[in-house]
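This is the structure I have questions about; it appears just below.
Only one protein chain is missing; all other protein chains are in place.
Labels run A and B following the written order; every chain starts at residue 1.
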Amino acid sequence: MSDNDTKKCSIVVFSGDMDRVMGGFIIATTAAAMGMETSMFFTFWGLQTIKKKNRLTGRGLFGRMLGVMFKDIDGIGPSKMNFGGMGRWMFKKMMKAQNVATLPELRQMAIDLGVKLMPCLMSMDVMEITPDDLIEEATEPVGGATYVLEAQQADITLFV
Amino acid sequence: MSDNDTKKCSIVVFSGDMDRVMGGFIIATTAAAMGMETSMFFTFWGLQTIKKKNRLTGRGLFGRMLGVMFKDIDGIGPSKMNFGGMGRWMFKKMMKAQNVATLPELRQMAIDLGVKLMPCLMSMDVMEITPDDLIEEATEPVGGATYVLEAQQADITLFV
Partner (left out) sequence: MSDNDTKKCSIVVFSGDMDRVMGGFIIATTAAAMGMETSMFFTFWGLQTIKKKNRLTGRGLFGRMLGVMFKDIDGIGPSKMNFGGMGRWMFKKMMKAQNVATLPELRQMAIDLGVKLMPCLMSMDVMEITPDDLIEEATEPVGGATYVLEAQQADITLFV
């Protein structure tokens, strides 16, 4: 893959909470900017952060019910104090006031810095999400073994 | 313990949410199937996943109150959209439709693959859970130092 001197960082993005996901993306972009080979593995609720905008997912009854609640990177709220969307708006205001990058901006930075965005195939199957539902910058859906191979080589491994 | 060439994976299972625990077990079984020496350290809510079925825990008033809400691996619900148990049922249906292993099946796979299931002694004391309350495949309850020794040697360390 790469020479042995390159440090690596591997992050599982399981959560769909705006704040936890943000923590994951900030570490990923920082690591990549510092020259680390970085990959993110999006599973369960984390898939929301690499979903296309305004796209309803799901085929069957349950999949569609899930699809209605499945947001994109701009629509997910924080883990605490969301107050029906108010928290999301408040945090965005506060971040803007401090010139902190928004989640969509962080994701774009990750892409520009070459962070590998890997969707979890099994979660996609269960949640009835197709590759077409995801942003084009994501890799092909991968199985758990691909994640484990990446993480085995990594100097930093996190589960967000 | 083992020769230096064997890669190792160490996962803390703190959460009692069906979906997070599932993420932990999928990574653990995948790692073990790929030949990694894998251990899981069950603490706080995570202990529910190695509890015997239909067994009430707790001695004192608080312990019994906790025991009433303490489920087994089949009874825990997802972190989002549980809707009073409906979500648990819906996710199980969706997983079955995709032939994805259930949590009890994943735990059995972990046992068959030799994943070490270590209960956290201190959590057990606080929550008034005895070794008899846990499945027989779990190891003796261990302290934090045993976990740290495992994790120190591990190539993948996660906190779920």
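Descriptive notes on the structure:
The rule we apply is simple: a residue touches a chain if its C-beta (ideal position, glycine included) is under 8 Å from a C-beta of that chain, and two chains touch if they have at least 3 such contacts.
All values reported here derive from a predicted model rather than from experimental measurement.
Summary of contacts with the chain left out: across A:103, A:118 or A:160, the touching residue is A:160. Across the interface with the omitted chain, chain B contributes residues 12, 14, 16, 43-45, 60, 62-63, 65-66, 69, 122, 125-128, 143-145, 147-149, 151-154, 157-159.
On the side of chain A, the interface with the absent chain consists of residues 7, 9, 19-20, 23-24, 26-27, 30-31, 33-34, 36, 79-81, 90-91, 93-95, 97-98, 100, 155-160, using the contact rule stated above.
Going forward, only the chains that are shown with their structure count from here on.
Centroids built from CA atoms put chain B at 24 Å from chain A.
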